[in-house]
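Every protein chain but one is kept in place in this view of the complex.
Up next, chain A:
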Amino acid sequence: MLKTGPEEHDHRRHAVRRGSVVVFLMFATLFHAAQTFAGDGDPVAGERLFGLCKGCHEIGEGARNKVGPHLDGIIGRKAGGVEGFTYSRAMRQAGQAGLVWDAANLSTYLHKPRDFIAGNRMSFRGLAGETERADLVAYLAATGGAAPADDLERRDAVIVTGFAKIVLDMEGDRDYGEYLAGECVTCHQASGHADGIPSIVGVPRAYFVKALFEYKSNIRTNEVMKLRVANLANEDIAALAAYFSSLEPE
């Protein structure tokens, strides 16, 4: 067996966790690609840092839009460029003005997201350390380097099953949803701005419904949310989803 340094050892554990040597080899290839994008960043360290992001973002095989857009193909993607995701006006305008994500501007953005694009609704205060940002960007470049996720609606429909599917098939009463939303907007701002509590303005219906069922079934554990959701009937959830998915962030 070849002698391995500690860093390679880390990669191997990573590969084992994914359960396949093939994945390991693919990862090694991507890692090389990442280095050309993201300078000295360590994607393995970056994966740990991605824990800060994954409440809202998915990346890699099967990634979907959640509270935030999926991050497949983020490097080289136009800002505000994922079809079917409702961005803040500020993010859309940044993209229209020609902002395309690369390792350098992504790192600047992640330093202080609200300074880089004022009025964007990503609920993240920023990552102060330059090394950490390089690691995170390296991970994003490596893992999100795959082709962008395909047909998001179809994929959502497959993943959302059971009760959530029943609710998705109902036509939500938007006006009723607007009244019920009074309970949500005390914390989740109606403008779409986020100060520590995620924005739910413009969230896709499928994601919204699935998330509420995840609170109902204890997959998500926030007590305030579990409490609010416990008393929501299917028609209430359908109404809320109809209302919030119809909104545009300011």
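Definition applied: a residue touches a chain if its C-beta (ideal position, glycine included) is under 8 Å from a C-beta of that chain, and two chains touch if they have at least 3 such contacts; residues count from 1.
Simple rule for what comes next: contacts and distances are computed from a predicted model.
Student: Select, from "Phosphate ABC transporter ATP-binding protein", "Carboxymuconolactone decarboxylase family protein", "Flavocytochrome C" or "Glycogen operon protein", the UniProt-recorded name of the complex's unshown chain.
Tutor: Protein name of the absent chain (UniProt record): "Flavocytochrome C".
Student: Write down which of A:L136, A:A190 or A:A211 is the residue touching the left-out chain.
Tutor: A:A190
Student: Touching residues of chain A against the unshown chain: what are they?
Tutor: 123, 175-176, 179-180, 182-183, 185-191, 193-197, 222-224, 226-228, 230-231
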